[in-house]
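All protein chains of the complex are present and in place, except for one that has been dropped.
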Amino acid sequence: MAYTGRILRVNLSSGKAQSEPLNEKWAREYLGGKGLAIKYLYEELKPGLDPLSAANKLVLMTGPLTGTIVPATGKLSVAAKSPATGTILDCSIGGHFAFELKYAGYDAVIIEGKAKQPVILSIAGGKVRLQDAVACWGRGAHETELALQEAMDGFKFLVIGQAGEHLVPMACISSELYRQAGRGGIGAVMGSKNLKAVAVKGGGGVVVPDIRTFMAAINKLRRENTMSDANMWVYTDGTPMIVELTQTTGTLPTRNFQQAVFEDWEKIGSEALKKVRAAKKACFACPLACGNYSRTGRAAVEGPEYETLALCGANCGIGDLEAVIEFNRLCDDCGLDTISAGNTAAFAMEMAEKGIYDFGLRFGDVAGYLKVPALIARREGIGADLALGVRALAEKYGGKEFAMQVKGLEFPGYEPRGSWGMGLAYATADRGACHMRAWPIAVEAFGEMDPFTAEGKAGLVKEMQDDNAAKFSAIFCDFWAVDGETQARILSAALGREVTAAELKKIGERIYNLARLFNQREGFGIKDDTLPARIFNEKLPGGPSEGRLLPREEFVKILAEYYTLRGWDEGGRVTGAKIKELGL
Amino acid sequence: MKALTFHPDKCIGCKLCHLACSGHNEGQFNPRLARLQVTSCYTRDGLAVSGRTCNLDLACVRACPAGAIAEKKGRLKFNLEACTDCGLCVSVCPNQVIVEKDRGVGVCVQCRTCAGWCPTEALTFEEVSN
Partner (left out) sequence: MGTLKIALRLQGPFAKYGRGTGVFEWEMAADRCTVEELLAQIGIPATAKAFVSVDGIKRDPDYILQGGERIVVFPPVTGG
């Protein structure tokens, strides 16, 4: 059936691997992906543990539709307690790994403990093996994965680069070279376990009730819904199209969020990128193929995505597309999250500008900038400090008011002063400043809602958070604008039991509250649901958002309204009544 | 004769063709049971896309000692009862798209389900010369 009903639990300290049944009650209450991964972690992680200790666990979770022919379901949730923030952390990675895991017979893998020496975990044909990884320890993610690919036919991989090995809190996990579980230092969790790679090869299949009827319905949906005008921008352009949208609306982070328009935006925009596009590339089962394989004389990468163009381009004052492509490739190879790396470089550039500390980095200076990824990943030279990330850098040297982060996670590429809902979204996202929990800018600055008002934003953000929590647990990709009713219809057909949109909504709310409970248990609350002072105090100097800020009193108002709508108390704590209502 | 044809320049590597083929012909989503072979992956030389489909070369028909595979009106027909599981067809197929199963083999029947799912027309049904 859609679930395999089996979970693989591997303890790297003891070397023991065992298969256990999936908790079916939890699977009903949390679906899979994000929600189910958080549920397992909430139940199994002791409060207060060190995220880089053997006590943390790394969960690889598929969803009920993984392995089926449903479009845009190719992602895998990867979760742990975050070394960057100390909050719950779930990331989402595309590619082909998730399907392979399902075909190998597992809904999830829970990785515990710490190997004595570097290892690769391989899963195939019911056999789980640990292989020596001493030879590839110290190597980049690209070299590692290419070598493994050549040696292990038919396997799919998750790997870390040097950043994960050096426990850098912005280390990511990558797959197929250019797909990442990017944020919150998920790669450092893998590194802390001495786990260089996970390899999986499946052989089995996934069945659904009445497969021919199912296929006919899904193919119609693929043509008429997935591949309609509402989604095909993903294929024609992909996320680089957003550069022009943020530029046009005054929300493109520029020079460490000092400005919100970038004079060289066209050089790093979608039209420029199309000129170097060599091919389109998709995740498993996805007709939208968001991936742009870009190749110039000097560099090649699948990307850069919008976040990279914004944060490693405009935000560093870099209007040289080839340089951004190369920075992107270096981050991917070293195993660094481009959002956090771009922010950190930009913060260091502004520190120099303000005379706080000089790391030798300047806005617009390509040569210094291109040295950053490798130095951070190995904690060498200036990288020893930069690897701390923006929050810790500010604590050490100063500049806290323009350290663009929430809970220790650096800002994504949307200026909250130009779209106020984004401010609330960053402040209340379960893993720190994140644009994937809620993306209100789509209906504010890019849509019909006034971006510069508090009105309606609390409800908007709450609804989006709940909807996305369910969507990322059923595992539909963000890029398919599929509504709750359609999701419910697909899940019902695949699972052979009725799932309603109302139920999905409830599941989303349950998941968001469980993530909040996890963070609450770790000591997080209203004091942490805030934004850097720059957003409250500094007016944007030009562009469509000229003169705008998000006044602190307006933010406080939106936050209070948000807590009320969530049914949390005035300190942002999940109440007993809410716990009971959601069956937590 | 007309047969499936693969166009690598159009392929995005989504594998919907593999899922469509296995779902339609084997009753399960299992890309390894697909009667075609499309791959798209990054190598040291960049993105490598390749694909093999049945081009009705008919080497299997000629080789089968039991007469279990026949060609009729441009389509292969497989007779499970006649099949002796010798595996010769699998080894002679120039496109390596015959799938070995627990019992018998899976041959492409030019049902074109894969082409019907391909989002980029990387799979078409065209005149082939053998």
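By letter and in written order, the chains are A and B; residue numbering begins at 1 in each of them.
Here, a residue touches a chain if its C-beta (ideal position, glycine included) is under 8 Å from a C-beta of that chain, and two chains touch if they have at least 3 such contacts.
This is a predicted model, so every value here is computed, not measured.
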Message: According to the contact rule at the top, which chains on display are touched by the left-out chain?
response: A
- line: Contacting the left-out chain: of A:Tyr306, A:Phe411 or A:Phe536, that is A:Tyr306
Query: Which residue from A:Ala230, A:Ala502 or A:Ala533 sits in contact with the chain not drawn here?
result: A:Ala230
Query: Any idea which of A:His435, A:Arg489, A:Arg534 or A:Arg548 touches the chain not displayed?
result: A:His435
- request: Specify the residue from the set A:Thr4, A:Gln180 or A:Thr239 that touches the hidden chain.
  value: A:Thr239
- line: Where chain A meets the left-out chain, the residues are 228-233, 236-237, 239, 241-242, 244-245, 247-249, 270-271, 274, 306-307, 412-414, 435-436, 439, 441-442, 445-448, 477-481, 544
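Definition applied: only the chains that are shown with their structure count from here on.
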- request: Could you grab the centroid distance between chain A and chain B? Build each centroid from C-alpha atoms only and quote it in angstrom.
  value: 37
- line: chain A contacts chain B in the complex at 67-69, 71, 96, 99, 103, 146, 149, 176-178, 202-208, 211-212, 215, 219, 222, 227, 278-287, 289, 291, 293, 295, 300, 302
Message: Using the touch definition from the top, list the residues of chain B that touch chain A in their complex.
response: 12-16, 19-20, 22-24, 26-33, 40-44, 46-47, 49, 116-117, 119-120
